[in-house]
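The other protein chains are all here in position, but one chain of the complex has been omitted.
Up next, chain A:
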């Protein structure tokens, strides 16, 4: 069996298992899984930039929030329908990433981290400043009547799960196709050795900008879906915490692996969910888990697995 067949087979199998999970899981966990799938899409976008192309951004909350507000504001102020609002959110994430990228990609490494962080903070403060439009700190609830997609009520469990699944499946398969494509090879080449790649005829700025825009589209799509599926748009989603979360998911699951973001989101979500039931200091447990990860599996779970046994894993 070729590496390609194995890769597609594995990913389709994972999708099938996730889809079937809704029929066996209790409602509480099914809703969690819908949430995890949307967050995993956010992390997949982050992984394209960080895991594959080596762009360590601290500003992805801005792209997530661009999607969230790009969807929510038109619904609130202009009474746009759910589907066009979702597309607007997706585009908002991409456009925001493009604008940030044009400026921030003039820097690299630590400077890139700082510049993206600054843009994200500026975005957050802008949301607060324009509170008559955005609802500021408190945010706003997306009207239940607006949360209807192709006739399905996204506030009820099954349509919500399926909507999250469709987004997740599209994101995962697109990601798998992309990283196995010639462009995916160039993304990795930028991460591994930018100067060499330039001397093979690739424009590093162009490659990184395209990747960042794609990453922004993923983040924007996830943000828009999150608001629509769970009914709330708020400034807290634009804070630094939402720039760090996808990074943690990706590091835990395995940077530069297609399934890593989902695995990382799943484990981290339940790590927090379970430990917060026992102690208020659950971030301490998260921290300990990350220390253990860095010590024993610095490439993340799937990264380490690929290194040792599954070389074909994309």
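Operating definition for what follows: contacts are C-beta pairs under 8 Å (C-beta built on N, C-alpha and C of every residue); 3 or more make two chains touch, one makes a residue touch a chain; residues count from 1.
Everything that follows uses one rule, which is that contacts and distances are computed from a predicted model.
Enquirer: Missing chain's UniProt protein name, "ABC transporter ATP-binding protein", "Two-component system, AgrA family, sensor histidine kinase AgrC", "Esterase" or "Multisubunit sodium/proton antiporter, MrpE subunit"?
Expert: "ABC transporter ATP-binding protein"
Enquirer: Can you say which of A:186, A:212, A:263 or A:313 touches the chain missing from this structure?
Expert: A:186
Enquirer: In the full complex, which of A:1, A:200 or A:309 touches the chain missing from this view?
Expert: Touches the omitted chain: A:200.
Enquirer: Which chain A residues would touch the chain omitted from the figure, given the whole complex?
Expert: Contact residues on chain A toward the absent chain are 182, 185-186, 188-189, 192-193, 195-204.
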